[in-house]
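Left out: one protein chain. Kept in place: all the others.
Going in written order, the chains are labelled A, B, C and D, and every chain counts its residues from 1.
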Amino acid sequence: MSTTEATVGELHEYALIESKSPGRLAWERFRRDRVAVVASFVVLFFVGIALFAPLVCKALGINPLTLDRKALNDFGLPNGPFGAMSRKHLLGVEPGTGRDILARLIYGARISLFVGFVSTLLTTVIGVVLGIVAGYRRGKIDAVISRFTDLTLAFPSLLLIIALTRPFTQRLESLGVPEGNPARLTYIILVLSLFGWVYVARIVRGQTLALREREFVEAARASGAGHWHMVFKELLPNIWAPIIVIVSLSLPGYVAVESTLSFLGVGLLPPDASWGVMLGDSVKYYRADPTYLFVPGVALIVLVLAFNVMGDGIRDALDPKSDRQQLG
Amino acid sequence: MNNVRLLSVENLNVEFSTSDGVVHAVNDVSFSVHSGKTLGIVGESGSGKSVTASSILKLNTGITASTSGSILFNGKNILGVDDKAIRAIRGSEIAMIFQDPLSALNPYYTIGSQIIEAYKVHHKGVKKKEARKIALEMLHRVGIPNPEARIDEYPHQFSGGMRQRIVIATALINSPKLLIADEPTTALDVTVQAQILDLMKDIQRENGMAIILITHDLGVVAETCDDVAVMYGGRIVEKASVQELFVTPTHPYSFGLLGAVRSLDNSARGELQTIAGSPPSLLNLPSGCSFLPRCSYADASRQQCASFVPPLQNVLPTNSLSACHLRAEALNVLKIKEPS
Amino acid sequence: MSAKVGTPLFYSPLSYLRIALITFIARRLLFALVLLAAVSLFTYLLFALLPTDPAALTCGKNCKPELIEANRVRLGYDKPIHEQYFQFVKGIFTGRTYGTGDIAFTCPAPSLGYSFNQHECVSSLIGKTFPVTAFLSLGAFILWMLLGVGTGTLAALHRGKWQDRLTSVITSIGVSLPTFYVGLLVLFSVVIWLQWLPFPHYASPSENLHDFLTAMILPWITLAVLSAASYTRITRNGVLEAMNEDFVRFGVAKGLKNRTVIRKYVLRAALIPIVTIAGLDFAALLGGAIVTESVFSLPGMGRLAIRSVTDSDLPVLVGTTLVAAVFIVMANTIVDIIYGILDPRVRLK
Amino acid sequence: MKRRIIGLLGLALSASLIASACGSDSSSSSDTAASTDTLAIPGTDSSTPTAGGTIHILSQLEQITHLDPQRNYTGSDLAFVGSTMQRALTSYAYAPGSAGSQLVGDLATDTGTPTEGGKVWSFTLRGGATYEDGSEVTCADIAYGTSRVFATDIIVDGPTYAISYLDIPQDADGNSNYPGPYTATADQQALFDKAVSCSEDGKTITFTLSRIVADFNYTVTLLAFSPVPKAKDTGEKYDMAPVSSGPYKIESYEPGKSLVLVRNENWSKASDPIRNAYADSFVYEFALDPAVIDERLMADAGDDQYAVGDGGLQPENLQTVFTDDRFKDRRQDDYDPYVSFTAFNVKTVSCVEVRRAVYLGLDREALRTAGGGPYTGDFADGFVKPALADDYAPSKLPEGLNTDGTPNIESAKAALAEAKTKCPDVYAKATVEGLKFFHPDTPIWQKLVSIWIESLKAVGIVIKPTAVEPSKYYPTVQNEETDYDISRGAWGPDWPNASTMIPELFLTTGGFNLTRNGDDPAYKQFETDTKAALNELDRKAQGKKWQALNQFLVDQLWSIPGTFTKAQDLWGSKVGNAYRWSSSGSFLFGELYVKQ
Partner (left out) sequence: MTSEVLLEGKELIKYFPHGSKGIFGKPDGFVQAVDGVNIILRKGQTLGIVGESGCGKSTLARVLTRLIDPTSGSIFLEGQDITKVNGKELQVLRRDIQMIFQDPYSSLNPRHSVGEIIATPMRIQKILPKGSEKLRVQELMELVGLNPEHYNRYPHEFSGGQRQRIGIARALALNPKVIVADEPVSALDVSIQAQILNLLEQLQHDLGLSYVFIAHDLSVVRHIADEVAVMYLGKVVELARPDALYSAPSHPYSKALLSAVPSATPRSSHMHSRIVLQGDVPSPINPPNGCRFAARCWKAKDSCIAQEPSLQSHGEIPDENVGLVACHFPEISN
């Protein structure tokens, strides 16, 4: 150990050895997980067509609103096998109106994913903030947040969401949110977040409590770290893994809830479509037009599966247990 | 005490495949244990000692583990027997205790039920009352005060030392021929450790069972064992009787280890003897002697040391075996460097 | 519970064990009561502050302002909110009489209000529909636990093999498909395409057990399959984690059969976290029940609630929300108590 | 279309709010509706009715809207309650086809005797009719039942003809001085007793009206004129357990689940010439998903062989049912009494050219297709159904209107161009700001509104949809303060006279005027002509006046005519008498029997 020789004047730039951060390692592990990579591409694909829905539809020459009477028979049902699939309507047409299902699916992905993403984002932000605060500050603040969590969990959320849809959208409209779907979507996202954060907060709180016991948190405290440093530098970076997993699992969940609301009659307004609206509509045609029943369902399943597989992949990649070997 | 060779492990290899590669946890390990004797397996973390111990009871059952070699217990190859046969051996012929006495006990059941269960699984048809009586006796034997009152308590109601006593009681209830103790005192305070080691010795003296004691603590080895195997990088690098090891270590690693411990034990202020560097990762073992990177004696023979793994050989006119290329010179070198 | 394992739970001569459990339960119950009080207050305020005039909803198209006013007085909506709430709470314990004279009517305790749309006391409406929802949720809960724990254990024991992959795919789908979609698919496929079952026709179990079971089996499955999905995941992870526990290895080292180890050691350890979240998920289960009742035409509280939403039947809404909350809180409390019983460390700490 | 706005979930529109009742002319069935009889054949097959068995009625509703006779007001409810539990003074004959429009006596021996030119009506009671407890139905009970209509705080949702016709003074607001039996003082009660009186022997009941009502004997087919025994009246709660005077009584009633009727042992066939009461019992199953109802009827298994639906088939199942011969003996497609229409708020859409542009440019064909194509009904050419043969005449529709229902974009644009100069404000509203379309928030309307938006976009008219909770739809649009530009509705005559259609829909005092047309320049003329038609005693002359008024309405386009609607039914293979009763447009439930 000939270390103390080095004095300030003699310091020189050291060559730095390429190193892999835990994130980078996780990324490499993730890249090796072929199934998860495929799943991510599927997710990206869905996100892509949702973002560029107008362009995609234009390129395909389809429109989600155009009525096509010719694709319907006299019963108002698709005029042809498999929901009147044709070169013009690749996935067939909607019974009753003859609108192109593919186009509606593409535009629907927009709304469904928007609801999913924003709800997830809000829930996560609220949940993470409150969870960390509760776990980190403990004591009275924790008690208040925990009791609030208990209270939120005691409510039959779906029932309340349905019951409050109309009065609250009206309230939102009177507050200046554009009438119609903007107000409805705002409401849906708000209530989903209002009830959803609890689950995130519980997990984050648990993680934070566990992290607090780790000595590096104490070390930061011993260096005089403030709350800001503690939360953002020490705690948050270590709870990304569970947060990402929650996100990947809850996003498709919110897509499903949105569709349930549509099914229960408090969802989106016409003529816009979400996958939920389509699912809700399609179940009536299980006999007359099974194709219609399956198309949005399969789309949702593919998306959900992709999200879950991607989430599992991320979790496996981030799994701290693979960071060190516990062999005697 | 009879000197029957109870267990002999031959050329044991254990590998785990992980996402980062194959971990060679145990490499070509051979040793044997005699009734009434205690074999110490010493090594630092990651040396493969716990995996070796688990292999004896076929506890490394994960799909990622693969085991080869043979483990002969009373002449029967344990690695070759089916599940049912190994179950008959577990807990009745060979018992095992673990490092952390709290986590070794099922927190959801009373200690009594866990001991009784261990008894009844090998004594089918025994009445509950009788089993309970035997359990009480055993608890009494291991020094649980007032066992009648405490037998229906849960593990978390006991102190660490008491828990380890309970674990021992559970392990010994069927009077096994061999006890594998995997770092039984590491989690305990020294005063409690002394109690537990005493207890184990007492019991061994009474029933003549063999013990494999896995530890990283040379002091524990010195106090408890008859023979020692020193493990490093998944291999046994030295095998000797306790006397031999502590008086005339024949492997540079053993020597270094002993030196570090002794200098801690004895010296006042001043530089401690150390072994430079860190233990190897079992993931990427060096091709030759795995101790080479830390070995300060291998100057002349470096070429040889780096190219192949030294076999375990007799280097002195004693019974000790050492896995070192230095062999003849080694002793001299070690002696020269031995501190005054 | 340890009854099977030699000694009964309360065998111990130490009465302190029993006292610990009793105080533990008492504390949980007290907490539940406080929570319920808060829930009732919040529910009542939430609906009371809605921009809809509850009195205006009490009569039909021939309604005149005077009549609305009369009903307002009759139902006590003219009073300030805190007084309304007080009356409401009082009604739960003592019953409540609306109006005076000939047209007065009384809802006996526990009164949750009176529905003008349905001309009935809310408590009796709920009394009729609640059993259906309770049967539905509890049945689904049991099935869901069995399914979730079963498949989760299966997946964990065959980690990485096809059983594991398959459950992973199925649960991924199950966890995120909307209940109504799955429910209708199940209904159509089992009843219409396969014709394995007749169309569900609800009857109470005391009335006609066969009808009850044939009507409930599909809703149970639907609800259970959806919720079980996440429990399969949790169980799988819990089992995998538990299998790494020292006491499990110690159990194996004792020579116990794999089955015994899994049942007594692994599952017991894996189940405890499941039990704790299961209580929390009861709210979600109840939400699923609302949809399931709609899909399968079950005359339960969820449908009553949906109907009262469309009718803006405020008293029924308040009542159903409150009863649902009580249900959830009770379930949570019971789960907590079970947790205390399952894990001696909780109650004896 | 009325039922089609009902959601999949049973979010049923309270049908009474559409206020409709029975009727088609007694004497003649019209040419345009001639298909009625031929299509009704399946229900009237040759098997002989036999007694016994249980008929099941499958419903998506949560409950019978009102069992209380005075509050009962929708076609199928009137048919169900009237044929099983509540008798009235008169009734339409219990027969399929046009015979079902024949007025006959029920509690009364005949169809009543008008005096003073139709201002006073007397009915002689048949006698011998009893309630389920065995007590006799008396004249006083009929008077009492009628008086309940006046208690508008409790007896809500029912028809209010008694209030408007009976000779009881009203205050300036049109409120009757008689507040109903519950709160009336002796003086107030005397007002009613003067208008409705029983003879000494209790055999004759006499109604004194405030004006001539030539067809008051049709009015009293409504159950609002049914008897209620005063001692058994529970007011508000009577709705849940009314006393039966018909062949069946309630055994159990659980809204949201079922209503079970069993034979009323105290009913005697001798006193009731019209009801046959074949089945032993009825089970009304509520709260079923409409898709499930259709499936059960198609599957025809078990008890469903004895089942009928009360809401018609869902449009998505029409193809399955009407293209498969398996169902040919147990299906029907027929006109119901309703006319659907789209109402403008004439206050805000005060420009007839804009209204015409909407009419011309609207893809009515697409709308009809979405509802099941031709099964939705025929494109209406006005507000009077051809079934009201005296009052119907084909009207002259706006020039350029495509008869096949497809939009005529050119003509629509031309009309809009005209509007641009004539009424620039409304033009701007229609093309830029958008017309607010209030629609019920149901799955089918999601599609219909989309068609509205999309088809009028081609013309340049902007539609802004507002979804309204289904059950609140009519209260919302009937509320003067709701600022819609367009709303929709459907209406059926209460009895075969356009007097129950045109005035109700377009007079400012009408029961279902959604047009807010009071300030329209043409209104005065319309009001005068309508009053004249109402007071015309000669039925033929009156019919001519209605025909002219209908043409006037088509010219003004305060509302756009929709369709003369049709409905389709399927029933179990063992159900007999499953014909559509022309007066209600529904099954005549009480006459259904179980085929052996």
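In this text, contacts are C-beta pairs under 8 Å (C-beta built on N, C-alpha and C of every residue); 3 or more make two chains touch, one makes a residue touch a chain.
All values reported here derive from a predicted model rather than from experimental measurement.
Visitor: Of the residues B:V23, B:I275, B:C295 or B:V309, which one touches the chain left out of the display?
Guide: Only one listed residue reaches the unshown chain, and that is B:I275.
Visitor: Among the options B:H24, B:K120, B:K177 or B:H216, which residue touches the chain absent from this view?
Guide: Looking across B:H24, B:K120, B:K177 or B:H216, the contact with the absent chain belongs to B:H216.
Visitor: Check the options C:A20, C:A70, C:V89 or C:L157 and report the residue that touches the missing chain.
Guide: Considering the complete complex, C:A20 is the one touching the chain left out.
Visitor: Using the touch rule from the top, list residues of chain B that touch the missing partner.
Guide: Where chain B meets the chain not shown: residues 44-45, 145, 159-162, 189-195, 197-198, 216-224, 242-243, 245-247, 256-258, 260-265, 267-269, 271-276, 278-279.
Visitor: Spell out the interface residues on chain A facing the chain that's missing from view.
Guide: Within chain A, the residues that touch the unshown chain are 1, 3-4, 6, 8, 11, 14-23, 25, 213-216, 218-226, 229, 233-234, 237-238, 320, 323-324.
In the analysis below, only the chains that are shown with their structure count from here on.
Visitor: If you walk from chain to touching chain, how few steps can bring you from chain B to chain D?
Guide: Between chain B and chain D, the shortest chain-hopping route counts 2.
Visitor: Could you grab the centroid distance between chain B and chain C? Build each centroid from C-alpha atoms only and quote it in angstrom.
Guide: Distance between chain centres, rounded to whole Å: 52 Å.
Visitor: Could you please state the distance in Å, as a whole number, between where the Cα atoms of chain A are centred and where those of chain D are centred?
Guide: Each chain's C-alpha centroid was found; their separation is 49 Å.
Visitor: Suppose each chain is reduced to the average of its Cα coordinates; what separation in Å results between chain C and chain D?
Guide: About 42 Å, centre to centre.
Visitor: Could you check chain A for residues that touch two or more other chains and list them?
Guide: 263-265, 280, 283, 286-287, in rising order.
Visitor: Multi-chain contacts in chain D: which residues touch at least two other chains?
Guide: 9, 11, 291, 295, 469-470 - these are the residues of chain D that touch more than one other chain.
Visitor: Which part of chain A faces chain C closely enough to touch in the complex?
Guide: 150-151, 153-160, 162-164, 167, 170-171, 199, 202, 249, 252-253, 255-257, 259-260, 263-265, 276, 279-280, 283, 286-287, 297, 300-301, 304-305, 307-309, 312
Visitor: Name, in rising order, each residue of chain C that touches chain D in their complex.
Guide: My answer: residues 59-64, 67, 70, 102-103, 105, 118-120, 128-129, 184, 187-188, 191-192, 195, 198-199, 201-202, 294-295, 297, 299, 303-304, 306-307, 310-312.
Visitor: Using the touch definition from the top, list the residues of chain C that touch chain B in their complex.
Guide: Listed in rising order, the residues are 2, 5-7, 11-14, 159-160, 245-247, 249-258, 260, 264-265, 268-269, 272, 342-345, 348.
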